[in-house]
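Complex shown without one protein chain; remaining protein chains in place.
Now for subunit A:
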Amino acid sequence: MAWVEVCEAGEVEVEDVIRFDQEDRTFAVYRSDKGDYYATDGFCTHGRFHLSEGLVMGKLIECPKHNGRFDITNGAAVRVPACKDLQTYSVKVEAGKVFIDIE
C-alpha cells in the first residue's frame, strides 16, 4: 500500500475529474454522479490524451480527443476507439482529503 494525498475532497466536483501528477506518473481522480471517488491512470489508452480534460457522465469518462469511453469504477474500455482498459487505483477520503493508493 502506498497512499498518497491528492487534494481536498471538495476540489473534485460531482461528475468531474482532476489530474494528479506524482513524480513521472499521471493519474485521473474522478467523482461519479453518485458522489463516489475513483482513480485511474491519467492517459487514454488509445491516444495518450489527458483524461482530466474529458467529460464525466455518470460513471463513465469520455476521452477529449476521440470520444472513447471508460468505466471509471473498473477501468473497462466501453466505447471505441478505446479498446484497452485503464489501470485503476484504490481511493479513500479521510479527514476531508482524498488519497489514492498508487501501487
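As a convention for this text, a residue touches a chain if its C-beta (ideal position, glycine included) is under 8 Å from a C-beta of that chain, and two chains touch if they have at least 3 such contacts; residues count from 1.
Note that in this section contacts and distances are computed from a predicted model.
Student: If you had to name the missing chain as UniProt does, which of "Cysteine desulfuration protein SufE", "Fatty acid desaturase", "Phosphoenolpyruvate synthase" or "ABC transporter permease" would it be?
Tutor: "Fatty acid desaturase"
Student: Which candidate, A:Arg25, A:Arg48 or A:Lys92, sits in contact with the chain we can't see?
Tutor: Within the whole complex, the residue contacting the unshown chain is A:Arg48.
Student: Which subunit A residues touch the hidden chain?
Tutor: 16, 46-48, 53-55, 57, 62, 64-67, 69, 79-81, 83
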